[in-house]
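My structure is below; once you've seen it, I'll send some questions.
Here the complex is missing a single protein chain, while all its other protein chains stay put.
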């Protein structure tokens, strides 16, 4: 109810603050018998962790994941899987100042209004660090989905105004360059753009795209838990996301029916679609085509550039947000998007086991 | 679980098919003591019902709402409110043909894959007619929110390529013109565009914008039930929605932090923001500014233009979708967007009653 | 949240008051493909309806069930099944007096405290009439379970101090006598007891026992949704229930481990138990033996005998509860117990589909 649980059957509950003892997640509803590859989970964690590039915070945290329950002799047992990461690089003194005022673009004011006070150290529960719990859970979901033949790949589609050229799409680049952009030329332009932002004490946003292959038709529950509605919920629960679209997305609004409809056809004896404007979901249910969606990520709100704001005494002041912040969080959020998508699809696969007698 | 329930505390469960006995909704968790204005609920229903304009289906259904429980002496009692509409304009024979094939852009194929068969009459449960249950529930939510000083207004921002001019914004037009566009000139252009679509046996999409005024700061639950994530889920659960964005939305991706951050200031002794790029939500919690979001609606998939598809025997065929279909559903969806937004905000108001001791 | 929904996957939401338009239920999560025998559902309704005997209220209500959605060509479609019964025998004037005071043993005072006021006509939502929605839903659950080879039979084990003799158990009597007691001699003694109660303007309680055959081992979810915990919740949600026990129940408290443990053995090549002290559930999970539980039902609180109470002005008064009341509700509650048990088992069967990869 208080919002720290996500999912219906395959379900995670996360906990932890940026500067507390650690952060973690409990996943309940994981079917028994999945082979747990700890190395794979840690590799997912490493894709998210800070310090991977000059465009992420120089905080270096090991973010080592510990599995505390639910796995026996390398298999999931069907009981809850508890995982946690200990915080090791806490510098709470960096944050003592921000206790007194509201950072623009942050939830400081909102938390104070909601709860009467807040754990101000590093954003507390509203820190982006919270997402590491999601990545750990999503990694388990991906292990389950792999056994079902489903793969999820996200990447950076745009950094600020710099977008990839679809014609130049190169999957290898996603892991090769620090911005996770599948187009080397775009990556290089984005690097220039980010350097400029940093020089100005400013920050950048971007767009993440995600493709899910191998999804059988039939996933998603009408009418409120449509597969795209679940994905929208999941992706919008990631801190900095301001937009979500699937298939043609906002572009569909200006198309005509004959342009946007995907005609059905037969392919190798099976029903298929000639196009995929739908992004793999029709009427909220997977249609067997790849699922394709995009998320808009706002620029990091923590900037060293001077900004006006107010403090808790109701005085207007000027501030420069100090501390070790990412000039752009998009590349680190790519794996979080994958993780959240994996949670939704894993849950939908299980829910669909009950659709027929 | 099977997706027909929405909300946590203020919670609706809908039922019904396009061509069954009727459709309805049960709302549980409505606080006792709300004055129920049946006329207001029916007026919301009337904004959604077909036959209001030359751009909606000529089916004329009364869509008269009946309150069956939960209201006593014009007040909500705290027990579930059951409401229903009887179907009166059923012409099942119109649909007998579509039992045999899969309409492009529709969920026919997906339902068959999910459930093994489907109620093919008028789309059954996947019909847009399902949304009338949402409107009835949303009307009750609006009655509750009004007593809290919260108002929700949605309107058509674009039809196909025709967008309103913000400088010419005229709220009165939303109720005055049949497209719900708050800009008369844009409305007239949109009319021309729609006539052309209809002449070609084609259809149009559009964009709906929604503004929520009077929201206190503090609504929304970190981390998964952020207020924007709940709205995204709600809006994306409406059949034809393909995109959702809040505040700057997708545009935020290309802004810099200093452009996108809203500086806090003091106004009449209270904390306020100089701008509202956030769209009224920061870190998933309402910040006291108006909430502003947009939804992209795809063009109606039912078109009379010839399309290729396959039938249940696996044969490729050509079809023209007959029947009484809307060339554009955007204007009728405006009130559905309002209803879903009202459900989310009402729920968030109640959930927030438990945030402090 | 507000308590009108029961179940996780196979899930019902009920609505309606004793003297409103009617009462009903929406069942979501019913798998597609179950053959719906309307006659069977009505027969379940008829077992609950008043007027079946001289020991139930002489109100004669048809309690005719109408299926409004979710069934197409006699099969469940996987979409929500809405069912309702119209109220036809309303005599609200009988109840106008009780608006002003609190009946002993009833929830009048509690409702006023909780909601600020109440629908006082016939108990409103707290009327036993509410259970007809459960019976309709439970009938659908039983249809599903029959196809899985699971049968549920409840009966009256005791009326007041009169218990059946297990040695004289006769299943046919459950349907043959109006008290649903599977022992004719006990039935006859109970009749005498009830006549005496009625002569004194008093009422009686009793014990209902329920046996569930054909349950496969493995149902129930550790640790909070143990199968017996779900049954306890379900049965205790029936208005007048004051106790619930499974297998040896309260008797187990005074046994020793060697007496209460069931030894495992092999029977026709399968694991079996030599005894069934457990009542078919071990560690919260079905063990393959028949599930046996008992519920204690309090005497009907509505009695014509004079009682002291207070009115809404805080004055102490004396009352005699008038109206058409059952001197004992146990026989009518038997089918409600079956229905609730069916809901739990159907839900557990579906949940268990996700226990293994």
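A, B and C are the chain letters, set down in written order, and residue numbers restart from 1 in every chain.
Everything below uses one rule, namely that contacts are C-beta pairs under 8 Å (C-beta built on N, C-alpha and C of every residue); 3 or more make two chains touch, one makes a residue touch a chain.
Given the structure is predicted, the values throughout are model-derived calculations rather than measurements.
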item: Chain not shown: contacting residue from C:232, C:291 or C:345; value: C:232
item: Residues of subunit B in contact with the chain not shown; value: 1, 9, 29, 31-34, 76, 78-79, 144, 147, 222, 350-351, 353-357
item: For subunit A, the residues touching the chain missing from this view; value: 1-5, 7-9, 11, 13-17, 20-24, 26, 28-30, 32-33, 66-70, 72, 75, 77-82, 84, 114-119, 124-125
item: Missing-chain contacts mapped onto subunit C; value: 1-6, 8-9, 14, 102, 104-107, 109-111, 113-116, 125-126, 130, 158, 160-161, 197, 200, 202-207, 216-226, 228-237, 239, 241-266, 269, 271, 274, 278-279, 282-288, 296-303, 305, 307-310, 314-316, 351-352, 354-356
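The rule is short, and it goes like this: only the chains that are shown with their structure count from here on.
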item: Chain centre separation in whole Å, for subunit B relative to subunit A (CA means); value: 26
item: CA centroid of subunit A to CA centroid of subunit C, Å; value: 46
item: Chain centre separation in whole Å, for subunit C relative to subunit B (CA means); value: 39
item: Set of subunit A residues in contact with two or more other chains; value: 1, 9, 222, 351, 354-356
